[in-house]
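A single protein chain has been omitted from the complex, and every remaining protein chain is retained in its original position.
This part shows subunit A:
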Amino acid sequence: MRPFTYTRATDATSAIKLLAENPHAKFLAGGTNLLDLMKEDVERPTALIDISDLDLNDIKPITAGVNQGGISLGGLGKNTDAANHPLVRQHYPLLSQAILAGASGQIRNMATNGGNLLQRTRCPYFYEVAMPCNKREPGTGCGARDGINRMHAIFGWSEHCVAVYPSDLAVALTALDAGVIVRSANGQQRRIPIADFYRLPGDEPEKDTNLPHGELITAIELPKNRFANQSYYLKVRDRASYAFALVSVAAALETEGNTIKQARIAMGGVAHKPWRALKAEQMLVGKEATEANFKLAADAEMADAKPLTHNAFKVELGNRSIVLALRMAVNGGKA
């Protein structure tokens, strides 16, 4: 690991200022991904600003503004605390499930909500500094494009990058239309809709998100919804637990009788960002919540998939996973 200065921040304003004035500085929160990347020499910060003491852990109801009636999760709250909070479990069980599907008990105890959103791809070519990777070192090429790409994207990839985004939490947040609250060095706070927070790789794969350097995630806002009775987070992976998704599906429905009023579907493990399955959603609205309609919706979404050399299986897997997640959402979690 390369040398760095370590500073423990006592207030958000000075922490953001310290970060903003050094382009090679990084915030340290849970450290579960950042420290690993520093050991691999992928991340090389010259300064770490430890923000874990900042008072940004609260989970509370939102009492005013566009998301009134929803809840707010502190950016520095731990994943474990978010997943187990009574408000989250009662009103956003999809989010609890997604968090609990990720990582291990130890890592969820360390990882923060804001940090989780900013974790980097686990593409092995990104991790191995001897390999070409446009995300790690722009202009060197993409090792995975014509390499081993079984774990890689089937939607929205470019010739410059075929990596997938790893978070489970963000997939649920995408289905739930969350907003990311960020604060900049001038003290201004703004809300970035989760759909605009992430981006496709295009010709700048080094940018995972649209968050500029020098801003701090202070909170994540979840709008009020009527999905709590019918939602499910399905994660399909190579082993039963503690593995990244081959494909995951966050599915949420609001029904009247058996008619679907609103549908939300987001997928993980298939693109450079959490993939909102808008085509599948549109197919479902106004239809009956039946297996046949779930299949039509899945077909509509997966028709656009463009698999690579080794991941064609993800197209069929994604299709079946959408159908299964929707069925489990309406059946109270039963397949």
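Convention: contacts are C-beta pairs under 8 Å (C-beta built on N, C-alpha and C of every residue); 3 or more make two chains touch, one makes a residue touch a chain; residues count from 1.
What we mean here is this: contacts and distances are computed from a predicted model.
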Exercise for review: Look at the options "(2Fe-2S)-binding protein", "Ferredoxin", "Peptidoglycan glycosyltransferase" or "ABC transporter permease" and return the one that UniProt uses as the protein name of the missing chain.
Suggested key: "Ferredoxin"
Exercise for review: From the listed residues A:109, A:158 or A:209, report the one that touches the chain absent from this view.
Suggested key: A:109
Check your understanding: Considering the whole complex, which of A:72, A:96 or A:319 touches the chain not shown?
Key -> A:96
Check your understanding: Can you name the residues of subunit A that touch the chain not displayed here?
Key -> 1, 3-6, 8, 28, 31-32, 35-36, 39-40, 48, 50, 52, 80, 83-84, 86, 89-90, 93, 96-97, 100-101, 103-107, 109-110, 228, 235, 240-242, 332-333
